[in-house]
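Removed from the display is one protein chain of the complex; every other protein chain stays in position.
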Amino acid sequence: MNITLEQALKITEAAKQKAEALDTKMNIAIVDSGANLISFIRMDQAWLGSTDIAIKKAKTARYFDMNTGAIGELSQPGKPLYNIEHSNNGLITFPGGVPIKNDTGEIIGAIGVSGSTVENDHAVAEAGALTL
Amino acid sequence: MNITLEQALKITEAAKQKAEALDTKMNIAIVDSGANLISFIRMDQAWLGSTDIAIKKAKTARYFDMNTGAIGELSQPGKPLYNIEHSNNGLITFPGGVPIKNDTGEIIGAIGVSGSTVENDHAVAEAGALTL
Amino acid sequence: MNITLEQALKITEAAKQKAEALDTKMNIAIVDSGANLISFIRMDQAWLGSTDIAIKKAKTARYFDMNTGAIGELSQPGKPLYNIEHSNNGLITFPGGVPIKNDTGEIIGAIGVSGSTVENDHAVAEAGALTL
Partner (left out) sequence: MNITLEQALKITEAAKQKAEALDTKMNIAIVDSGANLISFIRMDQAWLGSTDIAIKKAKTARYFDMNTGAIGELSQPGKPLYNIEHSNNGLITFPGGVPIKNDTGEIIGAIGVSGSTVENDHAVAEAGALTL
């Protein structure tokens, strides 16, 4: 099973509405089950540097089928996955990347959000992912 | 002047409708006046390898403020810009990238399309760019 | 609004004078509002490795519209943005990158300076940015 563009755009719209509710300007990326980009938007005045971060968060969440923040806890100095960020042409392991599941719980893609605090980034990503 | 997300999504929708009218599956990327990605979609069943090509076509069209196909004519063996594709982390110089102008003729971004023949790619990009 | 070359050269000259006043040899880079390089100088005997750092500092400051040092505080081990440096083909997050604002407070570019202590790098960047 793989996410469709229609689903990706529905998730993106829900995430964008959450971003606006939080008064933030976000970059929102969606990847499919193959970790390949399927959709992306950058809201006006959002940080330019967050485009790559949003895409990398989405990829990272699908690469390991978990929230990016969970990987970040394991990649700290002295932890088991120290500096895993060097792999895959660059991972982003702080919050804002969340797997996307269909109604049977199967992972069909992931969303990555960047543009505000990591708490806001995660809240917007989750609002999107939970729309399906 | 710089393209807005609202304009980018309007252009993307027009391009997508053209793609459907041509019975093709396209990747459609839009960059702003600074050649930074602002929006992207990949239609279901479109080629995965065309994601990067669509983004590079959009960047290439804005980098040089002309259709990508015009650059490709000059980058052939024996022509003035042979192997220009090695610059800027990789250009794509065949048709499918078109500058986006506002109603006063100022370039505010560019669209890149990839997924079918270069004739179709260009037709879809132009349908998008002419929507503004 | 976007920085002009004339403004960039005026800022560079002010930064260079500050560098000389501090008896340092600096690399000084300016990017525009799209984070694209607009001007660069390397003072005689300045570190060769600081060329790329100055350019990355300028890009980083514009990517996130803040001083690079502010990002560096958040990218330490255990902090919210740990290893953000892996994004955007490499960020530099220690001091020396400063956004450039016009007289209405709008960000129109950024300056990046490298070649001495981070305190001196920041002082020179700020001297440049405040010239406008």
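All chains are identified by letter, namely A, B and C, in their written order; residue positions are counted from 1 within each chain.
Going forward, a residue touches a chain if its C-beta (ideal position, glycine included) is under 8 Å from a C-beta of that chain, and two chains touch if they have at least 3 such contacts.
Quick caveat: nothing in here was measured; it's all calculated off a predicted structure.
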Query raised in the report: Wait, the hidden chain, what does it touch out of the ones we have here?
Result: B, C
Report summary line: Among listed residues C:L22, C:M43 or C:L74, the absent chain is touched only by C:M43
**Report entry** Missing-chain contacts mapped onto chain C
**Finding:** 4-5, 8-9, 34, 36-44, 48, 51
Query raised in the report: What chain B residues would touch the chain not displayed?
Result: 34-35, 59-60, 62-65, 77-78, 80-84, 86-89, 91
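To be clear about the criterion, only the chains that are shown with their structure count from here on.
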Query raised in the report: Given that chain A is a copy of chain B, what angle of rotation, in degrees and a multiple of 5, matches their CA positions?
Result: 180
Report summary line: Separation of the C-alpha centres, chain B versus chain C, in whole Å, is 31
Query raised in the report: In angstrom, rounded to a whole number, how far apart do the mean CA points of chain A and chain C lie?
Result: 29
Query raised in the report: Can you list the chain B residues in contact with two or more other chains?
Result: 34, 36
